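Heads up, one of the protein chains got dropped from this complex, but the rest are sitting where they should.
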Amino acid sequence: MVNKRSLQKIISGLVVAPSFAASLYFVYGFILWTGYLSLTKSRLFPNYQFAGLVSYARVWAQDRWHVAIGNLAIFGSLFILICILLGALLAILLDQRIRIEGALRTIYLYPMAVSFIVSGTVWRWLLDPVVGIQQFMRDHGFPNFDFAWTQNAHLAVYALVIAAVWQSSGFVMAIFLAALRGVDQEIIRAAYLDGASLPRIYMTIVLPSIRPVFLTAIVVLGHIGIKSFDLVQALTAGGPGYASTLPANFMFQMTFGQSELGMGAASAMMMLFTVMAIIVPYLYSELRGMGKERRG
Amino acid sequence: MAEAMVLAGRSSGTAVFGRILVYGILLLFAAYFLLPLFFMVATSLKSLEELRQGTFLSLPSHVTFWAWWEAWVDGCEGVQCGGALGGHFINSLEFTIPAVLISTALGALNGYALTKVRFPGANIVFGMLLFGCFIPFQSILLPMAFTLGKLGLASTITGLILTHVVYGLCFTTLFFRNFYVTVPDELVHAATIDGAGFFSTFWRIMVPISLPIITVTLIWQFTQIWNDFLFGASFTRGNAQPITVALNNLVNTSEGVKRYNVDMAAAMIAAAPTLIVYVLAGKYFIRGLTAGAVKG
Partner (left out) sequence: MATLSIRNVKKRYGALEILKGIDIELADGEFLVLLGPSGCGKSTLLNIIAGLLDLSEGEIRIGDRDVSNVHPKDRDIAMVFQSYALYPNMNVARNLAFGLEMRGVEKAKREKAIAHVAQMLQIEHLLSRKPAQLSGGQRQRVAIGRALVREPKVFLFDEPLSNLDAKLRVEMRTEIKKLHHRLGTTIVYVTHDQIEAMTLASRIAIMQNGEVQQFASPQEVYEQPVNMYVAGFMGSPAMNFLRGTLTQQNGRLSVALNGGRAQHLPLWQPSGAVSQRVGQDIILGLRPENFAVAGRAQSAAPMALAEVTAQVDVVEPTGADTLAFMELGGANTIARLRPGDVKGPGEELRFAIDMSRACLFDPTTERRL
């Protein structure tokens, strides 16, 4: 007699199966495909003959790639650092029983609701030499004020940071604020009674106790940073020249712009490896924690 | 945390100064966050003549919707463009809404199956699905482009729906899975004894109590899919492009006069739906951010 309870489990498995199959094909399958392509000499069309690391070598031979990587390092580290500092600062300040907290939270977070293309577009004009902030400041008594970073090959990448921080620090603020609200009040009262000043309490007690949130923030921001593509397109289009290009733009350019599929695939794989190096250990420790909960 | 501030022992002088400092910093940053929005709105309502005269921080002397009309109806000039923004707005609606609904529904079913009717290997399946949330999409662009071509879905709305559903599944499954983990198993046991099978229990018992997480997921997915640029730019051409791609094309054409009021109007049109959703249902949005990032 068929056990009707195991039938339920079969149905359950069948329900999840399409998503799982989609994941196998569209995620894992595709990654393998891209990976294989990265080991070929494909140009306009895929050429499935194995060619070793030729395409990788060609990528590394491009000055454009070196610029992109350098930019990613600068952009990534600044972006993460400033977002965390700003987000933490805003969260701590908002935690002080501010009357307009709701309104302020809404203001800090709304940038997350819009596309990176939109924010890139707006900041592009804000950083325009004639129309934007630079001219405004010059008209108001700062004749040598220079803020047209998007036109400057050395400073363009920092323009990216400004726009990206604007877009994403609200998110850091939101998760920090949620974490701060979960801190045990009694420990803080005890420290206050012991004579610790408020800033000291934050630095030595509160912030260390929400360490996991720092990690989450870094991981998520890192992920956003590595994927950054839209922002560059809209803000600087990678320019001037390719001074502010990032690996994601490089990949797109190679694949859809210059018909160099092998190099596109190679750069994509390198992006993937970088992301995996951060995410996989993180996910592994999270899932292990989950597994332990289950048996509890 | 806020409690600590109320305790006695601080001189009223330093307390007041402290408050002023806190509010000051918060408001300063509020200005930083609001500036682009102000710029966007004010500029989009200016006429071309006013652009030539005024500087960016001034309010329009007379409000005109010319730029909005221009953007919606005429769109951008130049080779790259796909025409009026209005058409692209409709495109975005056409693929966003189905993709949001389908990915949410599947996510709910998956979440339920993976937590309440666990089949052997469910945790592994979940882990593998979850991984898909983290990959940089550059690593699947090439194979996806080929696949869509092979299926005859290149540059179609259906192709975009498929793409967004497939790559949205990991997030929606994660959200629902984390939510259903908090629902007591006994509820499902009672339904089992009462004779409800997989779908009956799901539809009549789980879904009615899932309203909060459904809202969060819908909002999250809508924001992600509407704001997407990468998939749109990679898999569509010309008339089929989403509004984000059309906006970028508009902004990046270097021909003709700098009609940045049209740019801003276009940006507003592109940003409007998600901004409206954010304003109306912001707290669910925030929950989605913090839930997805902090992983339950």
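Note that the chains take the letters A and B in the order they are written out, and that residue 1 is the start of every chain.
Please note the rule applied: a residue touches a chain if its C-beta (ideal position, glycine included) is under 8 Å from a C-beta of that chain, and two chains touch if they have at least 3 such contacts.
Keep in mind it's a predicted model, so treat the numbers as computed, not measured.
The residue touching the chain not shown here, chosen from B:71, B:113 or B:205, is B:205.
Which of B:13, B:120, B:152 or B:195 touches the hidden chain is settled by the complete complex: it is B:195. Within the complete assembly, residues 184, 186-187, 189-196, 200, 205, 208-209 of subunit B touch the chain that is not shown.
In this section, only the chains that are shown with their structure count from here on.
Of all residues in subunit B, only 1-7, 22-23, 25-26, 29-30, 32-37, 39-40, 43, 51, 55-57, 106, 109-110, 113-114, 117-120, 122-123, 125, 127-132, 134-144, 146, 166-167, 169-170, 173, 192, 197-199, 223, 226-230, 233-234, 244, 247-248, 251-252, 258, 260, 263-264, 266-267, 270-271, 274-275, 277-279, 282, 285-286, 289-290, 293-295 touch subunit A in the complex they form. Residues 5, 8-13, 15-16, 18-20, 22-24, 26-31, 33-34, 37, 46, 86, 89-90, 93-98, 104-126, 128, 131-133, 135-136, 139, 166, 170-171, 174-175, 178, 180-181, 183, 185, 188-189, 192, 198, 201, 206, 213, 216-217, 220, 223, 226-227, 229-230, 233-234, 237, 248, 251-252, 255-256, 261, 264-265, 267-269, 271-272, 275-276, 279, 283, 286-287, 290-291, 294 of subunit A are the ones touching subunit B in the complex.
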